[in-house]
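Can you keep this structure in mind? I'll have questions shortly.
A single protein chain has been omitted from the complex, and every remaining protein chain is retained in its original position.
== subunit A ==
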Amino acid sequence: MAQSEQEILAGVAELVNEETGLPVESVEMDKSFTDDLDIDSLSMTSIVVQAEDKFSVTIPDEDTKNLKTVRDVVTYIQQAQG
C-alpha cells in the first residue's frame, strides 16, 4: 500500500530517532544523513534494513549507497511502494 510523502517522512524520522536519539523534528527532507545528521554507516545500514520491514519494500545494498539525504530515502520508498 502506497503511503504519502509525509507518512513516510514521519516513519523514517521515527527510525532515525530510535537508532540515534536525534529528535524526530530534526529529520527534515533536505538533511544529509552523514553531513547534517552525523549518522555513521553502521547506523545507516541498520536504519535501511528496518525501513524495509516498516514500509514493506526491498532496498538492495547497491542502492543504499546512493541514499544521501532524507528526501532520497523517502522518494525511494515511495517509488518502491508505488
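Keep in mind that, in the parts below, contacts are C-beta pairs under 8 Å (C-beta built on N, C-alpha and C of every residue); 3 or more make two chains touch, one makes a residue touch a chain; residues count from 1.
Note that contacts and distances are computed from a predicted model.
The complex includes a chain that is not drawn, and of the options "NADH-quinone oxidoreductase", "Xanthine dehydrogenase family protein subunit M", "3-oxoacyl-[acyl-carrier-protein] synthase 2" or "TRAP transporter large permease" the UniProt name matching it is "3-oxoacyl-[acyl-carrier-protein] synthase 2". Interface note for the absent chain: among A:Gln3, A:Ser32 or A:Ser46, the touching residue is A:Ser46. Only one of A:Glu19, A:Asp36 or A:Asp72 touches the absent chain when the whole complex is considered: A:Glu19.
The set of subunit A residues touching the chain not shown comprises 17-21, 41-42, 45-46, 49.
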